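To start, the structure itself, in structure tokens.
In this view, the complex is presented without one of its protein chains, the others remaining in place.
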Amino acid sequence: LIKEYEGEGEEYVPTLGIPDEEFASLKKHITREEIRVVTLAKLKLRHDMCLWDVGAGSGSVSIEADHLLPNGRIFAMERNEQCLAFLKQNLNKFHTRHVTLVPGEAPDCFEDLPDPDRVFIGGSGGNLFRILEAVDTRLPAEGRIVINAITLETLTAATEFFENAGYQVEVTTINIARTRPLTEYKMFEAYNPVYIIVGEKG
Amino acid sequence: LIKEYEGEGEEYVPTLGIPDEEFASLKKHITREEIRVVTLAKLKLRHDMCLWDVGAGSGSVSIEADHLLPNGRIFAMERNEQCLAFLKQNLNKFHTRHVTLVPGEAPDCFEDLPDPDRVFIGGSGGNLFRILEAVDTRLPAEGRIVINAITLETLTAATEFFENAGYQVEVTTINIARTRPLTEYKMFEAYNPVYIIVGEKG
Amino acid sequence: LIKEYEGEGEEYVPTLGIPDEEFASLKKHITREEIRVVTLAKLKLRHDMCLWDVGAGSGSVSIEADHLLPNGRIFAMERNEQCLAFLKQNLNKFHTRHVTLVPGEAPDCFEDLPDPDRVFIGGSGGNLFRILEAVDTRLPAEGRIVINAITLETLTAATEFFENAGYQVEVTTINIARTRPLTEYKMFEAYNPVYIIVGEKG
Partner (left out) sequence: LIKEYEGEGEEYVPTLGIPDEEFASLKKHITREEIRVVTLAKLKLRHDMCLWDVGAGSGSVSIEADHLLPNGRIFAMERNEQCLAFLKQNLNKFHTRHVTLVPGEAPDCFEDLPDPDRVFIGGSGGNLFRILEAVDTRLPAEGRIVINAITLETLTAATEFFENAGYQVEVTTINIARTRPLTEYKMFEAYNPVYIIVGEKG
């Protein structure tokens, strides 16, 4: 009954921490393995929750969440055609059971979806404020929104929205460096820092 | 069939990212939520693997791993009496299904255990080299050891062992800062950095 | 002609990087050595400039700047009585030549001072916006303001002010960890992260 990907005989998909290179994606448009699992931890998923993944990109967060929501539902929204192609390919590859692909632009595409318990916003395409306003009307009390920001503008906008809307806010900054496995010397290479912003509805 | 902790009515245990304060522990002797999930991701667990958790402390890694190894086994080893008491308390609280408590000192306590697929070393009590030598004789090819180091000495010793033993080595450094939720201003407070060292047997 | 502090025979003051413990201060109210020198670098001081040090605290930035402004002037402003006592003590200890102590509250205490070329704001006591507005009326084109922020609120407020006022903005985040020299093992201890915000007037 376990989700499992059997490629070339020996391969398997870990139950957490799928390597970045396993996802088909536009280069650099993937949430890195380490950031992805911290993001999932911050979402505080319960087995039967409904998760909205806004700006799902290549789907790495939805795909890892699939295993953490065995009785739940995930809606992966994406407007970019190229990303949608990769997203479909990845959902197939990993045999997700609970992920529904929602092509279209947030917040318009929210309309026909069931209300979320948790919302992850990985990309907002310049609509962050409108998206947050729309999410807010649908999210129940104690609902939780997690936003990954790589710009100061998103950090500021998200924080201000949460404070004005009376959410509890926590920001976690993550600086990671990893040795490249293939060089002779183990040189540390930094990822760009990510701000994980959590808003919990009062 | 989902592991779930029903405390005081409303509470639930997230399927990933149990908050630090949910674990009974000696102060500061817990692997922080964010570090814990990255550690689990680095272990690359498959549903049916056998995990050794050496120096399990309050058991937070074993407890979160329990959910990621639905068909596997986890051996949580700990020698410190005080930690053992907390460990027992936490295993009970979270109703783990696959975790066996192993009181005693590594590597001596390895003897009666089945061979591991994955080994996590959160604390080595000054025995790191002996522990790694003993693990190495039991770990199959493509087995994986993950060590969390907070001192330069452990970082150096672990890396050197892996290189001499022909393992593939990757080191990830994690610097995290988090805003305190209870202050009026959101001041960033840093965790001490952690080095997550992965050795994969050739 | 070199500034030099001869204490107890053997001691000397380095021409850059005075150790934190050399400054009399309220505990934790000092800009750390590493942050201090990066701050000075960001100020881009020319030998003959006028520097305002707003919220000078124990004076560590003014004191290190003294050597970098051999033909310039530094005004160290501080309103807190306890800090003022430490500040005086430190200015005496390090024989600064170009630092004038300005007791009082910013921005009121700006009135009698000559216009600045550079302004460092280490603490704003809740008056950041008023301070920045007042500084802006006195700062010439190509003048430069550097703010050290440890809260998200200051980061946001400073950035927004600079953008609205047409300044060029650059933010540098610094995460530092240092091994404690006195323990047997070299454990890395993190400083809390600092945001160094630079605004350059258009």
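Worth pointing out:
In this document, chain identifiers A, B and C correspond to the written order of the chains, with residue numbering beginning at 1 in each.
In the analysis below, a residue touches a chain if its C-beta (ideal position, glycine included) is under 8 Å from a C-beta of that chain, and two chains touch if they have at least 3 such contacts.
This structure is a prediction, so every number in the text was calculated from the model and none was measured.
For the chain left out of this panel, the touching residue among C:L45, C:M77 or C:L139 is C:L45.
For the options B:Q82, B:T100 or B:T156, the residue in contact with the chain missing from this view is B:T156. On the side of chain C, touch with the chain left out of the figure occurs at residues 2, 4, 12, 14-17, 33-34, 36-38, 40-47, 68-71, 159, 168-179, 181, 186, 188. Residues of chain B that touch the chain left out of the display are 152, 155-156, 159-160, 171, 173, 175, 193.
Residues touching the missing chain, restricted to chain A, are 150-154, 175, 177, 179, 185-193 (touch as defined at the top).
Methods note: only the chains that are shown with their structure count from here on.
Mean C-alpha position of chain A lies 25 Å from that of chain B.
Chain A and chain C have CA centres that are 40 Å apart.
Computed centre separation for the pair chain B/chain C is 42 angstrom, with centres defined by C-alpha atoms. Listed for chain B are residues 175, 177, 179, 186, 188, each touching two or more other chains.
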